[in-house]
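Sending over a structure as structure tokens; questions will come in a sec.
Only one protein chain is missing; all other protein chains are in place.
Order of writing sets the labels: A and B. Residues in every chain begin at 1.
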Amino acid sequence: MKLELGFIQIKDIQFSKECKVENGTLYVNADEVKDFVFKDDDVKACVKAAHFDIAKPGESVRITPVKDVIEPRVKVEGPGGEFPGVIAKVDTVGSGKTHVLRGMAVVTAGKIVGFQEGVIDMSGPGADYTPFSKLLNLVLVCEPVEGVHQHEYEHAVRIAGLRAATFVGELGRAVTPDDTQEFETYGIKEGIEKFPDLPRVAYVHMLQSQGLLHDTYVYGVDAKRSLTTIIYPTETMDGAILSGNCVSACDKNTTYHHQNNPVVADLFAQHGKTLNYVCNIITNENVYLADKMRSSDWSAKLCRLLDLDGVIVSQEGFGNPDTDLIMNTKKIEQMGVKTTIITDEYAGQDGKSQSLADADPLADAVVTGGNANEVIILPAMDKVIGTLDYVDKIAGGHAGSLRPDGTIEAELQVITGATNEMGFNCLSAR
Amino acid sequence: MVKEIERAGIPVVHMCTVTPISMTVGANRIVPTIAIPHPLGNPALTPEEEYALRKKLVTRALEALTTEVEDQTIFEV
Partner (left out) sequence: MSYRVVHYINQFFANIGGEEMAHVPPELREGHVGPGLAFNQAWKGEAEIVQTIVCGDSYFAEHEKDAKAQVLAWVKEAKPDLFIAGPAFNAGRYGYACANVALAVKEELGIPVLTGMYEENPGADMKEKILIVATTNSAAGMRKAAPAMAKLAMKLMRGEALGASCEEGYMPNGVRKNFFEKERGSKRAVDMLLAKLAEKPFTTEYPMPSFDRVAPNKAIKDLSKATIALCTSGGIVPKGNPDHIESSSASHYGEYCLDGVDVLTAETYETAHGGYDPVYANENPNRVLPVDVMREFEREGKIGKLHNYFYTTVGNGTAVASAKKFAMEYAQKLLQANVNAVIMTST
């Protein structure tokens, strides 16, 4: 399956009367976007009010509580549309041509759970830890209708963000991309014939699916209801997987992370040169022991069935998903397939505790996204998009995290994407 | 604790509910039990039934002690 991505570099975002992309600037009429967002019945029923704001790299701006980050895209050729099974109808994506508004994102913010959304600082020390400080962010701040059920509201805000991104992405349909790249993986036999001497490598992509607002969707299917399965890397790149997560901000995979999965990108960079990138195996992180056993058995089984030589395993979240990570790794290694895993650590604020809840000697090749418990001081910003009301309660914060002058003292956990377990960042620990 | 007894040269069977922890700490013979607050009993049963259940579990533990193992083994009941 071959996908062509056309990158349209966005250099500025401005509010304006009309909506368009021109010479690298995105012009947005906020009311028009809002109208489109609110055309959805669920959004209408659960979201009382919404407004847009813009945050640019280097500004003294803090966005919080952050729910999701989404890259606007539009399908210009080939089957399917953006976010199949959720926004567009179900149809296989990952082939044809998609335009990408690069350098920007739609960020959804506002209270959902209250303690499991994150912080994005556009400047200062916190900005070094989140990749989203480097993007032009169109922020959609939502407020719930009073008395709305948490799950319904999470769904509504998720849809609102995806609709906003879809609307903005559509503005890139007729724009000529600044840069175009092609990505292609092959059928099993075809791949072996093309690259007979290269090791066969796949990516075991673990999806957060613990429920209670810790969910990931694949073509609209809640990942906890699926068995481990195979997906083309280009499908992931084309919006097949999206985040429905309200977990610790530092190591949840936002929709932007899925669209721009760095493991996929770096495996493609070596595809046909040092390795043969076969496919992605997606598996879940459920809460029952039987599910964990079944899903990890299945991962290992597929690795064997595909005659793989090696895999990269990435995790999402921490705690009991550490067991899923170790089960996957151990079982895959026992099939004779070599593994490298990406995780992050909860080694305590002093760095002295055991980093993972589970361990196995077969997990001998580990990449870490850093210790999420390390404490950071985030100085006050001139402007807050959203509200600081939840900073004390956020996972990684504590009573008194928010000082009277607006400074936040908290663990890295509060920062969206700080210790990402797909290896999106350079942060590490020893 | 189980490991120290094993290290002293005495075969030992670990009867516990949370078997993954037992595996991690390194017990070699493991018998899964009923529930954390009543590993060898079940208050929902009649006293006779409960005694029979306990007897079954302990019998399994004795079987574990008389079975040669090479690696960590869970003796399901």
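Annotations
Assume contacts are C-beta pairs under 8 Å (C-beta built on N, C-alpha and C of every residue); 3 or more make two chains touch, one makes a residue touch a chain.
What you see is a predicted model; the values in this text were computed from it and never measured.
Contact with the undisplayed chain is limited, among A:Ile87, A:Leu227 or A:Ala429, to A:Ala429. Shown as candidates are A:Ile120, A:Met206 or A:Ile342; the residue that touches the absent chain is A:Ile342.
Where subunit A meets the omitted chain, the residues involved are 128, 199, 201, 262-263, 265-267, 269-270, 274-275, 309-312, 314, 338-343, 345, 347, 350-352, 354-356, 359-361, 363-371, 374, 412, 420-430. In the full complex, subunit B contacts the hidden chain through residues 1-18, 22, 24-26, 28-29, 33, 36-41, 43, 50-51, 54-55, 57-58, 61-62, 65-71.
Convention: only the chains that are shown with their structure count from here on.
Averaging C-alpha coordinates per chain places the centre of subunit A 43 Å away from that of subunit B.
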